[in-house]
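The other protein chains are all here in position, but one chain of the complex has been omitted.
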């Protein structure tokens, strides 16, 4: 406060930094909160069932985290921009089948590249439908989900494409220490996603249009263009997840990821990103993915019976978020409709 | 007898901001109290507390001497307090009638009585001089009309205390006159009224008393008669205001035309628009609701389809099929609708100012990956120039006071590096001190050769800054005023259809 | 599969104490698989072993990671009923690294498995067709047939339909006029049958690839005013209790009964044999298969069949 601050007593200027620090700490904690939940769950289960701490199980958890997490990196961009994509399972199937089909003829690099390109192209389809045909993302991508699945079934004639290349399987399922490659990939991807969202003007456009599309347009931002691009980026992420899943299943087929979209969106939302757009937490998303993985592994390791697993999973979810919601409620955004 | 409504030692604290530092104030029945102060002084905060929207961290409320707890706005309304808030609380998807009666619908057995409601609303609207169809969706109203509906909404309840937060910010002179009439009548009926405005003439014209907030503290209170505008401004700013004399830039008007609009037809208006603005010239657009000022600027900015006509900049014809096309052609527009077409609530103030930043002003890859340091620096500069009151550049814009939000958006426009700048209601809700600084900035920008169009319902504003002033009436240009002819009376006269005879009027 | 035998021979299995058997099951929402795991539990109990179950919930991911969960908690033997057979190899390798034998239960196989308890789905389809042919006897009148498939991409579903269609193709009296997916569920079967009947009001026969969809189809017949009593033929697949009840009441013609419970028992016995280095008594040694026949159950045979089930 320059001109006016001449007459304001310094108080405002003093309180500003200190309390803004506390507020940032608060909001930081409210995000960390989920980490605490995951950590506690992990330790408690481990104490009850020591084999839970075994490298095998930890890897198992990290694998699951990676598949959902990698896809969720794409999804968090979309949701931040006020968009949504339900066609995840379709994109994964098509691109994984593509990998499986071409692997015998090309090297792994090319195969993976192809998958990612295909993912981007399918994303392009979604983007065009939403942006220029102006179909609500929910319906447009629900439609393309069916389209892509149908395409996969027809392509494979409903048969399975087995992934024989042991190198490919190694590349997609091996680990450094107890950290599987897909998980390391997730870490890298998450960092990239964060930078894209908060360091680039593209990311700024995404957050702006998620926050107030009308205002973003009038500010001269390339809203339409960015919509299409973000769908393509997301498609590429889904495809990458598909590549790793194909490796783990050593096969690819239309049903390989059915229903995954809910898990992916859930990871994003549980991570603290609002479906209303404007803001996205990438770190939270990764933690969200991890929460679900830890949860499902815990229930199996504790031998919780199938039907009760449905109930416990839901209950834990509600409780975890409910407690978090109380803390976060302060950090609501004013003027956001 | 005790005051109708009183607050004692009210303190309100937001993260990073102490908005109210122990304010005590009383409203008496039958009197109109003006509450004035710089942007961010704490006026709306105090009002949000009286409306039950926020609860203070300290202090207490007294209604007729009885202490009063307000947990939510329902309780405030029940206590007989009715509020016109600065940011409209309208629901775009509902009709005018539904919005006005929202929360106190006329029903029988839960069913809304459409007939009664329409009649009731119709009557309210006509006292405000509005003949809008009550069934119209609010989303289709201009800002001006929305402001009137927001006012009608406050009047539709029965109340003892009426609190109006900048009710006239979006109104033109005729509407203001009518509103004042109503306020006087209500005061005569013994209502206690608090009236917030940055138009000091209103304060002296309408209000019995004036209270001045500065940086969260009450620094002055007296009968309006007891002081003059000069003194009042000094109380508000805590210093002498620098004066802004209108330097009629003879050169500017002479300069060759930068923007030329020829026969631009806009849907809903029978006559096409034609005008030309010279480089470095500031042209004002005046007119009542429905004048088409809004549509004209939107059409020039590619936001509303132009059905026919030519636009050229520096002699080069330009197609403005989209907003982006307009911007690449060197045109930029500031919308009059701060909330729904301006602010990006999830972004901090720095980012909000940078979203339209001129790409040419940053080097190659920095356009893709903006430098936070340079952006922070630029924002700090603007914050000084526009005296934006905000604890730090990382503050979310939604947490700023209305006027400060307006300043941020203006800063955004200044960053656009455009050749033609279209400003709709540029100083809506901005305090007197900052207003002058903003006029200086606009002038400086013009001096750099930018062609500026200022569309405003605030006649004094137009007289203050425009080199030339075009007055519209239902899409027809009724007058072109220049130099000494640019007077409030001429503007108002022409905007209701009398051709101005020189400067000699009333 | 000869490389399977080799690998199988190479691995040394260890029987831990306490003796725990892991069962990774397709989906416990389905009565068929409930019966399967009931069989597994019963047989384990007899042999002083305990069972831990991981439900794949019809998810291929869960199949892999659920199986690993079992391996990761020190089981002695693993039984897997895979949603996706092709996804088995990785699991099997992991098990073998931990010296755990892997028995595949139904559906299909891949990789270096140690035993396969097979319910012959293709043959089941053939038997359904044969049942129709026998039923028709010498009559020459042609019959319209509707087929209700399992969900798109279901391995067993395709075998059951293929076996049925192939066998029926030879007899010119039968014409398959409709073939729709019943999504393995009652409501799916209902919708499919509903629409078949609207499209072909003169339909004579419906063959449903599992009992859930058959039960739905039966209800659709009722609604369309048709019934087995006056000459319509409705065949299911699985031998679930509710289907058997319908057959008893004469509302359904027949079901191709599998023996999920028995398969579960057999899977455990085989696993234990492998652990003890005894002969698993394969029906077919090269493919390491314990072969499980399927039988046609009709109104005539249903009583004995259910009785047979009770006595265990």
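In order of appearance the chains are A, B and C, and numbering begins at 1 in each one.
As a convention for this text, a contact is a pair of C-beta atoms (placed from the backbone, for glycine too) under 8 Å apart; a residue touches a chain by one contact, two chains touch by 3 or more.
Keep this in mind: contacts and distances are computed from a predicted model.
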(request) Among "Heme exporter protein C", "phosphoenolpyruvate--glycerone phosphotransferase", "Sarcosine oxidase subunit beta" or "Autoinducer 2 import system permease protein LsrC", find the name that the UniProt record gives to the complex chain excluded from display. (result) "Autoinducer 2 import system permease protein LsrC"
(request) Just list which of the chains on display the missing one touches. (result) A, B, C
(request) Identify the residue among C:53, C:115, C:167 or C:180 that touches the chain left out of the display. (result) C:180
(request) Would you mind spotting which of B:30, B:129 or B:449 touches the chain that isn't drawn? (result) B:129
(message) For chain A, which positions touch the chain that isn't shown here?
(response) 86, 129, 133-136, 138-140, 142-151, 153-154, 158, 259, 262, 265-266, 269-270, 274-276, 306-311, 313-315, 317-318, 321-322, 325-326, 329, 337
(request) Spell out, residue by residue, where the missing chain touches chain B. (result) 51, 53, 72-74, 76-77, 85, 88-94, 98, 102-105, 107, 110-112, 114, 129-133, 135-137, 139-142, 145, 173-174, 176-178, 180, 201-202, 205, 267-268, 288-291, 304-305, 307, 473-475, 488-489, 492-493, 495-498, 505-506
(request) Determine and list the chain C residues touching the chain excluded from the picture. (result) 28-31, 34, 149, 151-152, 177-181, 185-187, 190-192, 194-199, 201, 212, 215-216, 219, 222-224, 240-242, 245
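Keep this in mind: only the chains that are shown with their structure count from here on.
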(request) If every chain is a node and every touching pair an edge, decide which shape results: line, ring, star, complete or other. (result) line
(request) Pick the chain whose C-alpha centre of mass, unweighted, sits closest to the average of all protein C-alpha coordinates shown. (result) A
(request) Take the average of all CA coordinates in chain B, do the same for chain C, and state the distance between these two points in whole angstrom. (result) 73
(message) Taking the mean of the CA coordinates per chain, how far is chain A from chain C in Å?
(response) 36
(message) Show the residues in chain C shared as contacts by 2 or more other chains, in ascending order.
(response) none
(request) Among the residues of chain A, pick out those that touch two or more other chains and give their numbers. (result) none
(message) So in the complex, the part of chain A that touches chain C is made up of which residues?
(response) 49, 51, 54, 56-57, 60, 63-64, 67, 153, 158, 160, 162, 169, 173, 245, 248-251, 253-259, 296-297, 300-301, 303, 305-307, 309
(message) Please output the residues of chain B touching chain A within their complex, sorted ascending.
(response) 15-18, 21, 38, 87, 214-216, 237-239, 301, 303, 323-324, 327, 332-333, 335, 339-347, 351, 354-356, 367-370, 383-384, 387, 389-392, 394-399, 412, 416, 433, 437
(request) Could you pull out which chain C residues touch chain A in their complex? (result) 28, 52-55, 57, 59-62, 64-66, 68-74, 84-87, 89-90, 94, 110, 151-153, 158
